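My questions all concern the structure below.
Note that one protein chain of the assembly has been removed; the remaining protein chains are unaltered in position.
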Amino acid sequence: MYLTELPLDLGALLDSVQSPERGGVACFLGTVRNHHGGREVLRLEYSAYAPMVEAECARIVAEAESRWQVAVALRHRIGRLEIGDAAVAVVAASAHRDEAFVASRYVIEELKRRVPIWKREVYADGTVEWVGLAGSGAAGQRGSSVVNAA
Amino acid sequence: MYLTELPLDLGALLDSVQSPERGGVACFLGTVRNHHGGREVLRLEYSAYAPMVEAECARIVAEAESRWQVAVALRHRIGRLEIGDAAVAVVAASAHRDEAFVASRYVIEELKRRVPIWKREVYADGTVEWVGLAGSGAAGQRGSSVVNAA
Amino acid sequence: MPTTAAPTLTVRVLLFASYADTLGFDAVDLSFEAPATVGDVLARLRALPGGERLPPRPLCALNLTHVRSDAPLSGGDELAILPPLAGG
Partner (left out) sequence: MPTTAAPTLTVRVLLFASYADTLGFDAVDLSFEAPATVGDVLARLRALPGGERLPPRPLCALNLTHVRSDAPLSGGDELAILPPLAGG
């Protein structure tokens, strides 16, 4: 299971991939920032197309583990998150630190590019907005032209 | 203090650099492997030129924090370590995940290249050897030509 | 609502996040004369209220895999129209 509604447990992810043969462990944590596009963020809510998240994350992890000699752990949290909460954690363990670094980077970049997860940011001025990455369609960088919630 | 004789506490290092502005956190853990040069390692002991470790680590962290917009935490353990124990931990937190990755990589590479720490490996066959990196002198990759302990 | 005797296929269409808000629903079954492609679903969605605000080339996933808009459909497929991703 790559999705969870519970706080991410980095220690458990580390335990799941560390072994006496793998001396190099690279990790990445993505945490909720308090600002976005110049506006103050109070909290946010992640939602997902859960079955595809599971399928796509499994593909990404399999790609990394076949390209490099690594064991990869990956978890993304959904639901309501507060500032500073970890939304995503990637761990890659390898006998070679170069492979651990490269694989962890690959996994987070591919996750951002391919895994169907969305977030709604709640701003200090009371507005709420869907946030999206550029280049995924004409709706563009921000969902504000599509949705104006309150 | 960059050196410690206590087990490394990744959570404490994360807490020391995370902030609501820094949404991307890259880490690296180096742990004790159970093999080296084809031989089975039982445990090892790290020693250090402690005042220079502190000075050189401070320089490396300052270099990383001036080259990239990151906050860096770094800790190396010395003394007797068992297989699987973490010997070194690097954490780099940034508003930009690219900078977090690059800075954490820089710090671990520079530490290995510049920081005066040594390790003695205890092998399953009862022998003990100083381990060194190649290219630091004619003593070469292994200290075995210099020292044969038991 | 096929109007000919041509064979039809029905697909489950899922909308998420801002697209679900825009069109006012998050799932619908749509039927087409075979053969049909992802692009035919998008054209149908664009004709619905709010559908004109879909981007020209939204991300689409067919049975949990990313596809282009020329991908062919089979009866029983699950087609998801994905707003810009924001995971991580």
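Letters A, B and C name the chains as they come in the text, with residue numbers starting at 1 for each one.
Keep this in mind: a residue touches a chain if its C-beta (ideal position, glycine included) is under 8 Å from a C-beta of that chain, and two chains touch if they have at least 3 such contacts.
What you see is a predicted model, and the numbers here were worked out from it, not measured in a lab.
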Contact list for the unshown chain, restricted to visible chains: B
Selected from B:Val41, B:Ala73 or B:Ile108 as touching the chain missing from the view: B:Ile108
Residue of B:Val70, B:Ala87 or B:Ala103 in touch with the missing chain, whole complex considered: B:Ala87
Subunit B residues that touch the omitted chain in the full complex: 30, 46-49, 51-53, 55-56, 76, 87-88, 108, 111-120, 130-141, 143, 145-147, 149
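Criterion: only the chains that are shown with their structure count from here on.
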Contact-connected components, subunit B excluded, all else fixed in place: one piece
Chain pair bearing the highest count of C-beta contacts: A-C
Whole-Å gap separating subunit B and subunit C, where each centre is the average of the chain's CA atoms: 52
Separation of mean Cα positions, subunit B and subunit A [Å, integer]: 27
Distance from subunit C to subunit A - Cα centre to Cα centre, in angstrom: 26
